[in-house]
Structures are given as structure tokens and as C-alpha cells.
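Then we have subunit A:
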Amino acid sequence: MSLLEIIILIPLLAAALIGAGLPAKLISRGASVLNLVVLLVTLSQHAAGVNLSHSIPILDNPAINFAVGADGFSLTLALLTCLVLLAAVWQIIDKPAIYHVASLLIAGGALGAFLSTDLFFIYGFHELALIPTLLMIAVHGHGDATNRRAIAWKITVYLGAGSLVLLAGLAALVLNYSGSNGLTFDLNALLETAKSAPLAADAQAWIFFVLLVGFGTLVSLFPFHSWAAPAYAAAPTPVAMLHSGVLKKFGLYGLIKIALPLLPLGAKAEWVQQALLLMLVGNIIVIGLVTIHQSSLDTMLGNSSVMHMGYIFLGIAAGNTVALNGAVLLIFAHGISIALAFALCGKMRNQLGTLEFSKLGGLAGNAPFLTVMFGFATFSSIGLPGLANFAGEVMVFVGAFHQSLNTGLKPIHWATILALWGVVMSAVYMLRAYRSLFFGKAAEGHFISDPLGSQRIPLLLLTAVLLVVGCRPSLITDLLNFTAK
Partner candidate 1 sequence: MITLNHYLLVAGILFAIGLAGVVARRNILTIFMCLELMLTAANLTLVAFTRFHTVNGVPDYTAQSLVFFTITVAAAEVAVGLAIIVALFRAKHSVSVESVTKLQG
Partner candidate 2 sequence: MNQQSAVSLLLLLPLFAAFAILVLNRYVGSFVSKVISVGSATICLITSCLLLGAEPTTGTLFQFIDVDGLHAGIGFILDQQSAGMMFIVTFIGLLVHVYSLGYMKEDESQSRFFGSLSMFMFSMTGIVLADNLLMMFVFWELVGLSSYLLIGHWFEKPSAAEAAKKAFLTNRIGDFGFMIGILVLFAASNGEIGFAALKESLSGGSTTGPLHDAPSWVMTLAALGLFMGAVGKSAQVPLHVWLPDAMEGPTPVSALIHAATMVAAGVYMLVRVSFILVESELAMQIISGIGGFTALFAALMAVQQNDIKRILAYSTLSQLGYMVMAVGLHAGEAGMFHLYTHAFFKALLFLGAGAVIYACHHEQDIWKMGGLRKQTPATFLTFAIGTLALMGLPGMSGFFSKEEILGAAYHECGWLFASASFTALLTSFYMTRCVVVAFFGKARTEAASHAHEAPMIMIAPLLLLSIFAIFSGYGFFSGRLQALVPHAGHAEGHLFVMGISIAAVVIGSGLAFFLYNGKDKDPLNIKLFANKFYIDEIYAVIVKVFQDRLAWIVTGLESIFVDGLVARLPAAIACRMGKTARAMQSGQLQGYTFALGLGLLLAIYLVVQVLPRH
Partner candidate 3 sequence: MPSLLFYFFAAITLIFGAGVVLARNPVASAMSLVVSFVGVAALFISLDAYFIGTLQILVYAGAVMVLFLFIIMLLDIQAEAVKKGHVMPAIGGVFLAVLFSLQIVNVLGVFKEGNKPLPALDMAKAAETQTLPTIVNDLKAGTLPDAKLMGVTLFKDYPLHLQIVGLLLLAGTVGVVVLSKRDRKEESA
């Protein structure tokens, strides 16, 4: 059994144990810490060059294996998952055991998706993680019952449809890249065929586009995004953290790990490029404006999370080493920062009962710790240097803009410029929110106090990660070890 399998199994096993009636809080916290430790061990093994991959065949033709394997990219996302899981289970206070179970299942599914090297399991684990997400939103979400039901349905059907489109795209990959002896879902085998016998550019473009729509829907790529903001606003805190921070990144993971290497020509096809640029500009500018319009913290964070996906897509559209490194860094950074923001959002909701900007103000007076933490989340998400997002954004911009200027500004240049303007917009809404929630005169009737003792640890952990990665992004980029194709 490989270490990677253990990493996947720990949360699933913990969820099963809780389901069997063991004390939820203890087990979930223990499992999340244990998982982080095991992952760190795995990282060291990976650094030492140990081959961690392992494979169990489950179907011969089409060949499907339960295969795990890790490169820097998947380990980065696994690290993200473990960190966010740790922070998420710590946010569960006085809630039924199902909260713990759901969080562990989501994280387990995400880890499975990130560490598998078989398309079947990559897809399967992601879906597995979706169910508890949907259930938690529907059953334990915020807001009145009808509304959150509607939201839960929307996200269920939306993501379900997106996954099916994705499945069709993956099926096309499997069918085209399986080689001559039957079909295979093994990513590495597909990659080899893709190298030795690539498809025609035209076919690649089409499949890439289908994958883009499929994966894109899962990442709330404009215009397939409208599930995201209300869902995050309604989701229980740990679920919002895990989904927006980790699970959503699956789509990006898939694009970078599967679509780009398998369909390099497709990604570069002009019409695909232009469509992607249009969509990501939609993410940044349209959703940026929508975010500015929000009047409550939860929907604002939800929309901002949609908007920030645009930058990562820009990195994917650029597709060069710098931009891809930046995109992954941004995936990691956004995961941490949005999880932090949602954790704080949850704490505030619990105490204040409302997150409307107009009803709140001056929280900094009573809750300096929260204020500082929220400050970190805010400034990280608006790309302040020294916090993790900045390095990612800069690399994405630099990578995307690094095209010849001799023939004038190309579409990707314009997209980058618009994306840069998006940075201004995100500063606008984040600072507006920060200002109206924490500064100014304290609003009447809404009291908030700082979290105590151990509750601070996960928040501090996330902040520390933001800072450390923000100052040494090479921690991640060295792990990634991407090179231009």
C-alpha cells in the first residue's frame, strides 16, 4: 500500500468510523492532523525521489486501474486539501456528526481525485466528494429552507450536468488515445499515446473545448458560474471552505493535468483560445462588477471566488511555464485565502446573525484578532505582495503577457490588461467590505468577540501558510517542477 493510498483512506476511514458512532470531533480532528503529517512525510519522500505510484487493476478492457501516483502538482493540491480540511473541521462547533462526516468525505474525495492517475478514479472521487457537499447545502445550509433547497438543486443539477459533459470529453480522450490494444483510462498510458500519435489539431480543439466546458463548469467558468455564489453563501462553513478552497479546484487540476498535456494543439487552437479568453474576461470583469454590487459578505465572497478563477484560467490560456506555475500557485493561494475568508465569515455569521454590510460596522473594536485575520484574507485575495496570491497573479500576468508585441497587442494581451483591471476591482469590493464591516462606527445590536484559544490555531495556520508561500513561492514552484512543453 502506497503512502498516497493511506492519505486517501484516512479521511474516508475516519468518516466511516464517525458514521459507526465513534466520537466525531476527536476523530475528525485527529484524522485531519494525522493526514497532514502523513502528507508531509509523503512530500519528503517525494523530494527524496521515492516512486510512490501504485496500481490495482479493476477492469481489463476498458482498462481501469485504481492507480495512485504523485507529481508536484497533485501533491500541492493534496497539501492544500489537508490544510483546508484541518481548518475546516476545526470550524465545526456544536454541530451534528454529519458535519464531520461530510467534511472528511469531501476532503477524502478531493484527495482521491488529486492523487489518482486513472481518469476513472480522478472523475469518480470528485463526484464522491460532491454528494456530501450538495447534501450539506440542502439540509444544513443557511437561509430559509425553500431558498437553500433551490440553491442546492441548482448546484446539484449544474455540477451534475457539468460532470457529464466532462465525462463525454474524457470518454473522447480515452477513445482517441487508448492505442491499439483496447481502451484504457490510465492517464500515463494516454499521455504516451498523445505524445507518440497525437490527434489532428482540429479534433484536439473540439475535445479540449468539451473538456473546458466540463471542467469549467466545475470551476464556475463564465458563463457556467451562476451556481457558485449562492451555493457558497448558503453552504455551511466547513463545506464552503472545502468546496471553494479545494474541491472546486478539481476542474483546474483536470485542465492542467489532463487537458493541456493530452491536447496541446487543442489548447492552442485559435478559436479555443479566443473562446477561453472571452470566458475568463467574463469571469473577471462581469463577475467583478457583480461582486462589487453585492451587499452581503457571504455572497460577495462567493462571487469573488468565481471572479478569481478568471486569473487561473488566464494562466491556463497562456499555457507557458511561468503562467502555469502561476496558475497552480494561484490555485493553492486562492484555496487557502478563500478558506480563511469563509472560516471567518462563518464565525461572524454565528455571532452576528447577519452579514449585511449596511447593518454592520466597527467590528474591529471588539475583535482585533478577527480583524487582523480578515485583513490577511482580504489583502491576500486582492493580491498584496508577501501573501501567496500575489506571486501567483504576477506569474500569470507575466506569463500571459509574454508574447511578441511586434504585431501589436494580441487578444491575450488585452485579456491580461483587463485582468489587471480586475485586480483593481477586487480591491474595490474587498476593501469596501473590510471597511464597512470592521471600521467606522460600531453598529448597534451586533456584538462580536474574538475566537478563543484553540480556535485560533487553524486560522493562524492558514495565515502562516499564506505568508510563507507569499514570501517563498518557490516552495511551491520548486515542488511543481513544471517545464514548458
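The candidates came about this way: all candidates are chains of the complex that A comes from, given by their letters.
What we mean here is this: a residue touches a chain if its C-beta (ideal position, glycine included) is under 8 Å from a C-beta of that chain, and two chains touch if they have at least 3 such contacts; residues count from 1.
Values in this document were obtained by computation on a predicted structure and should not be read as measured data.
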Direct contact with subunit A in this complex, candidates 1, 2 or 3: 2
Of all residues in subunit A, those that touch candidate 2 in their complex: 154, 157-158, 222-227, 282, 286-287, 289-290, 292-293, 320-322, 325, 362, 364-365, 372, 379, 382, 384-386, 390-391, 394-395, 397-399, 401-406, 413, 416-417, 420-421, 423-424, 427-428, 431-432, 435, 438-442, 471, 473-474, 477-478, 482-484
